[in-house]
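Structure, as structure tokens:
Apart from one protein chain that is not included, each protein chain of the complex appears where it belongs.
Letters A, B and C mark the chains in the order given here, with residues in each chain numbered from 1 onward.
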Amino acid sequence: MSKPKIAIFDFACCEGCQLQIVNLEEELLDLLGGADVVEWREAMSEKCDEYDIAIIEGSITRLEDEERLKLIRSRAKILIALGACATIGGINKLKNNFDDLDEVKKCVYGKDANKPHLATQPTKAVDEVVQVDAYVHGCPIDRKEFTYIMRCLLMGKEPEIPEYPVCVECKAKGNPCLWEYGQVCLGPIIRAGCGARCPSNGFRCFGCRGYIDNPNVDAAKDVIDKFGLNIDDLKTKMVLFGSRQEPTIHG
Amino acid sequence: MSVKKIAKKDFVEFVETLIRKERVFGVQAKGDRFDFAPLESAQDLRLDYDVTLQPPKKFFQPPAEVLMTFEVGGGYQSQYDDEPFVLLGVHPYDMVAINQMDELFSQDNYDTHYMTRRNNATIVACDVAKPSENVFASSMGTAVVKSGYDVLLTDIGDSYVCEAATEKGEKLMAAAKKAVPADDAALKSREAVWAKNKKGLNRHELKCDPAYLPKLLAKAYKHPVWEERAKTCFSCGSCNQVCPTCYCFNVQDDVNWDMKTGKRERAWDGCLLDGFTKVAGEHEFRKQRADRFRHRIYRKGMYVPEKIGGQIACVGCGRCVAACLPDIANPVAVYNRLIDDLGIG
Amino acid sequence: MGKTVNVNVHHITRVEGHGNIVVNATDGKIEKVEWQVPEAPRFFEAMVRGRSYEDIQTIVSRICGICSITHSLASTKAVENAMGFEVSEQSDEIRILMHYSEQMQSHILHVGYLVAPDLFGMPSVVPLVAKAPDAVKAIIRMHRLANEWSDLIAGRTTHPVTLKPGGLTKIPTAKELRGLQDRLKENLPVLKAIAEVVLSVADNLPDFTRETEYISLKQDDPRTYTFYHGEIASTDYDGTVAINDWKTVANEYVVDQSTAKWTKWHRDSYAVGALARFNNNAELLSPTAKAVAKMFGLEKGNCSPFMNNVAQLVECVHVVETSIEMIDKLLTKGLKDEKVKVSPKAGKAGGCVEAPRGILFHEYEFDRKGNCVGADICIPTNQNHANIQKDFEKMVPEILDEGEDAVRQKLEMLVRSYDPCISCSTHMLDVEFVK
Partner (left out) sequence: MCQCCAEKKDIYLPELATVMDAKAMNVTERYLRLAMDDGPFDFVPGQFVEVSVAGIGEAPITISSSPTQNGGFELVVRKVGNVTKAIHNLNKGDKLGIRGPLGDGMYPVDEAKGKNVVFICGGIGLVPQRSFVNYVLDNRDDYGEVTILQGTKEYDQRLFTDEVAAWDKRDDVQMLETIDLPDKRWKSNVGVVTKLIPMIKSELKSAVVLVCGPPVMYKFVLMSLEEHEVPHENIFLNLERKMKCGVGKCGHCQINSTYTCMDGPVFRYSDLATMPEAI
């Protein structure tokens, strides 16, 4: 059997997730042992239109990018969304909170805002444009999880991505809970798989992996009350990576 | 077996020699909390701790462990963590929990992975010197412990009474050259500590004898408390993860890059987590939060006791009380609520 | 008869982000020489609006994966300046260690993975594995070290999570720092070996210079080769400019051929980056770093953009050597668990640090509750765009006779030597495709 061909494409993002692939160091050579990377603009000059697995980094913010993504989808057997920008729209979705996108443009471009080439549309995650076969969550992705997912796909197995929240991994690490230290941590409603990296470093979970399937936002409200905080403290944290996504907090 | 007394400063010295000889884990400060960690200096050992963040179960059933390796088509090879170690500072309630786990992992089907670690351990238990904010060991009858440990330490002021309970314990304490046989006064002081703890480790008071809990639960299955509490349950499983008597696990395979060899791992799981009972085809047997919430309380108060001869599987460490953000996990609060509604007897 | 050359590099590879190179020359007559940036605009200045001062770092870190620590530090400093938060000396030093890890990460990535293939005449680092296995192994080793270093102090290799306004959320233990120090000591010779390898192929760097103004940070008290503290300095100017006055330096302006905002100070363009720092501060480098510079004959006042690659290597050595010393200092003083408690205030200020690819300005304004009401970010690659264009304009006539392939190759190398971080620079700009 010939090695599957992998192509990596980037859209609107910081390219930090591709960087994590580079950061695999020696393991990257292992990956290259199991698959041929045929296109990867950030790291190599080769280009190719034939591939089995397309890895998509970044979110979709322009019509022309939607077209390009659809073309990639039509060529690839498996399409992977890599990182928060691709899986949930990531930080780029913050701009969707402005009801009027013109306002966004004005804020950055001032009087030039109406030039036609500045056309932008609300940020979309990859699966809002095409079908996605596998998700690698996180901002940036977790290298261990990425390699696990790649091995699964190369083996024809569906990777097991946690359905449970970050607290599970946080507790397994033996961390004291950050809420007790005054931080508004989104751990209880965000999908695990990162090894509770942020809470383990004393930094609240800000939700880069997206919500679990069935987050209990009512409970979150209760906790806000318990710690004498305001619901806005929670909302403003949830908006960072969760703009215009379910669940929304009312009240 | 012998009961000795050792001055605190001599004990530090003893621990120092121990560290040089053996793999030692002990309770240490972690920020303003405490936890078990590899002990590098006797100075770091904190036997005056209130409660550890994680229960000592992680030494016998780690958060993740390799059960076996395999070669595709070539068979499976058991993997064991087979290095002896000393565990310093296990509180009585945690010791009771370990005793229960020993029973659960050895009865019916003997779990060689758990038991290898367990048999490799020399456990130095120590009586509680400072009650934690949520402990209720007194209510559960686990404030003092009589078995399971190799050595039991009791802080009686400027020295420890140390009782070696097993051969292993005797051997360990033999290195404590400055220990002297415990005199009557020391033993009396120890009795006093026990008497105090039997009553004093009780920040939440259970309104019945724990032995009554299975009977209480037998009539509480349809009680509204499950719905009421679970309404604000995150299904975060924190109550499972921090509990010294929770041991459910998940098993997963992973291959190496050669795609031919790999390992099978098990990792902590939790019955509160969404998907715990979900089978292929998306059917989930305890789909409702309330069902899962109830299951945990029943498991502690009824199911496990049925399996291991009556001992309630909540030892009153209070960790879940502290870990539960919406403040619903406290077993005493649940039991007391049921007692209020359903009465005793 | 002059040559006819048409170069159209759509999305130059092995750089961070998307950029195009367009050269049209007919019969030796140059019609068009352009450096373009078609990256999707991302509107960060709008996205931070209304967000809490606590979350600014988390957001702006995402401007760029390669310089995420730098963006985090610059924004955190700006928040601290705006609200008047004090940062302890210990926090400062650990932050600098964190910052160094990113310099190293980024420089090694750039020189080792992105530039080395050019020097060896390869399309990417993948085939290089077969051609120069030892060199690639050494590069991977250093890159791994840099990443583990950043993991330890920033909590991650990308998008740090140990920073907070006023200090740090977590500091490494003495044992961890000692471990890091050992690794740094062990690997200093590996860095030198990499420098030797680069030296052996340095002849493949095009021979090109152009008088340029170089701008970077400069720190006087104490005199240090700085990435983190200090004020703005220029090779064309004797004094220094305060950070809050950064706009008098950057002088952002709009040109017809591009909507990308360009910058200039004393000349039509200026350059930032490792070479700029070197040209302003070379005498303050660590001893081994100086020795490596000497190896390449790199001296203050060098105006070859291609030498930026070498200056990056020199800086790698510098940050490793300096970190070894800093860890000693930290450990001698003893690590303290500092409790940082801050509360928001209204205010406006800038924050500045050196990104691996040059000086970076962040500026924010906050209301009483600490919510952001205004932001301005000026990124190093942006500051280099004009200079790249000016280099193109001087270089193309000099090399036009070498033919299309050579022109393309050399211009690509030129762009790469600036280590552009285009995804950064397009936080606020967009350019039309020129077909």
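Just so we're on the same page, contacts are C-beta pairs under 8 Å (C-beta built on N, C-alpha and C of every residue); 3 or more make two chains touch, one makes a residue touch a chain.
Everything quoted here is computed from the prediction, not taken from an experiment.
Engineer: Looking at the whole complex, which visible chains does the left-out chain touch?
Structural biologist: A, B
Engineer: Quick one: say which of B:D48, B:E71, B:D209 or B:D340 touches the chain that got left out.
Structural biologist: B:E71
Engineer: Touching the left-out chain: which of A:L29, A:C48, A:I78 or A:M155?
Structural biologist: Of all options in A:L29, A:C48, A:I78 or A:M155, contact with the hidden chain holds for A:M155.
Engineer: Using the document's contact rule, name the residues of chain A that touch the chain not shown here.
Structural biologist: 155-158
Engineer: Considering the entire assembly, which residues of chain B contact the chain that has been omitted?
Structural biologist: 67-68, 70-76, 78, 80, 82, 104-105, 108-113, 115-116, 119-120, 221, 247-255, 259, 262, 264, 266, 269, 271, 276-281, 283, 285-286, 291, 295, 298-299, 302-303, 306-307
Following the convention adopted for this analysis, only the chains that are shown with their structure count from here on.
Engineer: Which chain lies at the heart of the structure, taking centres as C-alpha averages?
Structural biologist: Taking the mean of C-alpha atoms per chain, the most central one is A.
Engineer: When the C-alpha atoms of chain A and chain B are each averaged to a single point, how far apart are the two points in Å?
Structural biologist: Here chain A and chain B have centroids separated by 37 Å.
Engineer: How many angstrom between the C-alpha centroids of chain C and chain A?
Structural biologist: Here chain A and chain C have centroids separated by 25 Å.
Engineer: Round to the nearest whole Å and give the separation of the Cα centres of chain B and chain C.
Structural biologist: Once rounded, the distance between the two centres reads 51 Å.
Engineer: For chain A, which residues count as touching chain B in their complex?
Structural biologist: Of all residues in chain A, those touching chain B are 27, 30-31, 33-34, 148, 151, 154-155, 160, 163-165, 167-168, 171-177, 179, 187-189, 212-216, 218-220, 222-223, 226.
Engineer: Which positions of chain A touch chain C when the two form their complex?
Structural biologist: That would be residues 11-20, 22-23, 25-26, 29, 32, 37, 40-46, 58, 61-62, 65, 90-92, 94-95, 98, 103-105, 107-109, 112, 115, 117-118, 120, 139-140, 197-198, 200-203, 206, 236-237, 239-240 of chain A.
Engineer: Spell out the residues on chain C that touch chain A in their complex, using ranges where they run on.
Structural biologist: 11, 13-18, 40-47, 49, 51-52, 55, 58-59, 62-66, 68, 109, 113-114, 117, 123-126, 129, 140, 143-144, 147, 155-159, 161-162, 164, 169-170, 254, 259, 423-424, 428, 430-432
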